[in-house]
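Contents: one structure, followed by commentary.
Subset of chains shown; positions unchanged.
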Amino acid sequence: MKSLTRYLTMNVPARMEFVNISPQVEQAVRESGVREGLCLVNAMHITASVFINDDEPGLHQDYKAWLEQLAPFDPSPDRYRHNRTGEDNADAHHKRQVMGREVVVAITNGRLDLGPWETIFYGEFDGRRPKRVLVKIIGE
Amino acid sequence: MKSLTRYLTMNVPARMEFVNISPQVEQAVRESGVREGLCLVNAMHITASVFINDDEPGLHQDYKAWLEQLAPFDPSPDRYRHNRTGEDNADAHHKRQVMGREVVVAITNGRLDLGPWETIFYGEFDGRRPKRVLVKIIGE
C-alpha cells in the first residue's frame, strides 16, 4: 500500500469565499503514484469546508446568500451563545456543517475519478487568517 | 490490496426522486472479493446526492417538502444568479449540499457493514436525463 499526506495552506482575505483546489489535489495524486485508491480532502479547521460542486461564480454567490440566510453572521452574544466566549464566528460553524467538512474521491487509473463538472472547493467562512487543508491518499 | 470500480447509470424521470441502490452496491462488494475494506459511493453529478437513511415513503415525501422549503425550485434568474447562465437547476445544487455527495461504508467479513435500517439512496434533484454513480471499493 502506498500513501501520501499533503497539507495545503489557505489564505483567504474575505470572511466567506470558495477556492478551487482541484489542481493541487490532482498534483498530489500524481506524486503519490497511486493508480487505484481513495483520496480524502478535508478542512482541518472547524469554520471551513471542503466540498464538490460547480465552478460557476453565479452559483457561488447563490450559496453565499443562502448560507447567510440559514445562519446569519452576527457577532453579538445574543443570537449565538458561542459568541459569549469572545468569538464572533458562530455563524461560520453553522455554515460549515451545511457544506460539509470533507470529500472522499476515488482514484482510478492514476487520476481523480470525478464527473465532468465535479470541482473540489475549499469553503472559507471565517477567513483573514491562514488555515490548512489535508490531502490523504492511500492505494496501490 | 484489491479494488473494484463500478459506474451505475441512473435514469430518473422525475425532477426529484430517491432510488434505493443498496442491492447494486452490495453486488459490487460481492464481486470485489474484498473481506475488509471501505466502499465509497458518490454521485458524479453536482445536482444529485448519495445518502443513507430510511426506506420509508412518508419520510421521503417529508424530505422533498423540506428541501423544497430550504431551496425552492425557481427557474427565473431573479432568485438564483446561477439561472442567469440559462440553467434552471440552481435549487438542485443547493438541495444536493444538504443531502450530501457521498457515503463511505465499511466492509466487514465481505459485506457492507450497515446498521439495521441503513439503506443507500441515490438522490436526484434535476432528473430526466441519465446520470452516473461511482462505486469504489478498496481492501483485502
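In this document, chain identifiers A and B correspond to the written order of the chains, with residue numbering beginning at 1 in each.
Here is the rule we use: a contact is a pair of C-beta atoms (placed from the backbone, for glycine too) under 8 Å apart; a residue touches a chain by one contact, two chains touch by 3 or more.
Just so it is clear, the structure is predicted and the values come from calculations on it, not from any experiment.
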Given 2 placed chains, full-complex copy number
3
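We take it that only the chains that are shown with their structure count from here on.
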Go ahead and note the Å separation of the Cα centroids belonging to chain A and chain B.
20
In their shared complex, at which residues does chain A touch chain B?
1, 36-38, 51-54, 56, 58-59, 61-63, 66, 70, 98-100, 103-106, 108, 113-118, 138-140
In the complex, chain B residues that touch chain A:
1, 3, 5, 38, 40, 42-46, 70-71, 80-85, 90, 93-94, 96-98, 100-102, 104, 132, 134, 136, 138
